[in-house]
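Of the protein chains in this complex, one is absent; all others appear in place.
Right, chain A next:
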Amino acid sequence: ISTLISESIFFLLQVLFFGFGWLFFMRQLFKDYEVRQYVVQVIFSVTFAFSCTMFELIIFEILGVLNSSSRYFHWKMNLCVILLILVFMVPFYIGYFIVSNIRLLHKQRLLFSCLLWLTFMYFFWKLGDPFPILSPKHGILSIEQLISRVGVIGVTLMALLSGFGAVNCPYTYMSYFLRNVTDADILALERRLLQTMDMIISKKKRMAMARRTMFQKGEVHNKPSRFWGMIKSVATSAPGSENLTLIQQEVDALEELSRQLFLETADLYATKERIEYSKTFKGKYFNFLGYFFSIYCVWKIFMATINIVFDRVGKTDPVTRGIEITVNYLGIQFDVKFWSQHISFILVGIIIVTSIRGLLITLTKFFYAISSSKSSNVIVLLLAQIMGMYFVSSVLLIRMSMPLEYRTIITEVLGELQFNFYHRWFDVIFLVSALSSILFLYLAHKQAPEKHMAP
């Protein structure tokens, strides 16, 4: 009976995660769009639900909920479903929706989306070659083969995001980097923008009037590539059409300028808001946090370099090491087994929650920035793919933070993966990403004030 209860709790939690994913999709991601294809929403919620279930199983492992064989069974099943979704379903649907957007290929949608999926599978398979991830004795379609490749992609993503996040976080929080923006600057830029718009308008008025007179005289003006029209215009020497192209070029240049000015003005407004925010209490708090995070960031970069240079992979997890230190150096005696279980649970729980939250926030920001009503389906599916891969690789890496007795289940289920490789790969990509973010932010910061000093 108790197994029945625990199984039903498990199932209930899964339904809960599905519901959360559904709500998140509807309320946050798609709040400005209309959901026409429910398939997309279902896929997103299912990916989210099964990814969260993996984390839930880790927690259950630490807490000892359910018996070990049923946990193992759930792990295997969950893993199979996730891999099925990430490798078969989501890429196929991404291809399908991309093809649906292109009008030409609309008739043979299914055929082309299958072709796209096969191309994806080819590259996905080739991904495994340059990395020393597996021993060759496994079969073609085994879990290990798929997981190893998914793991590589996911770990790369995690490291890129971590690297950028570690550098960007102090940069955004600290007010030291804020440029000084006055109201006068903004007004001056707005005036320039409106002047540019006026110039565009006067040129367009000339063009519109010229077109109208030409139309009334019965000349061909709207298809300059028409052969007979060109001959006629050369023969009758109409200055109208030549002028039009000249003016059009000037207008194009002015429109480009107006776009630049618009973006710069928006940038100045954003900076001004940030300056005002930094004067509030919350702003000061974040400023302080920023200093703290910058120290943390420097330390992480340092550790990553050490790991790579000295080819060292941590053998013990932070919990056991912390307990060892307290027992050996501080002489505090306590029940190691009991405390290690609870502390691991808390630590792992915090890591899981913050990484889920961080990922969802980043995905939302990304989605708002790049989606439009045409591409929203494709982008959401891409985000679901990234989310799934990210979570799978989190499981791979979280193994390092857990004491030995809890690591066994992950090692058992995921098979003989070279876990050390993944950690090394993470450090390398993290270092590369952090250093290039520093370079990028430095250049962007340098360039900005000079733009506004120009008269």
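Here, a contact is a pair of C-beta atoms (placed from the backbone, for glycine too) under 8 Å apart; a residue touches a chain by one contact, two chains touch by 3 or more; residues count from 1.
Keep this in mind: contacts and distances are computed from a predicted model.
For the omitted chain of this complex, the UniProt record lists the protein as "Rab-like protein 3", which is one of "Trafficking protein particle complex subunit", "2-(3-amino-3-carboxypropyl)histidine synthase subunit 2", "DNA-directed RNA polymerases IV and V subunit 4 isoform X2" or "Rab-like protein 3". The hidden chain makes contact, of the residues A:24, A:124 or A:269, with A:269.
Touch with the chain that is not drawn comes from one residue among A:76, A:205 or A:321, which is A:205. Within the complete assembly, A:258 is the residue of A:258, A:307 or A:344 that touches the hidden chain. Interface residues of chain A facing the missing partner chain: 31-34, 190, 193-194, 197-198, 200-202, 204-205, 207-209, 211-212, 222, 255, 258-259, 261-263, 265-267, 269-270, 272-273, 368, 372-374.
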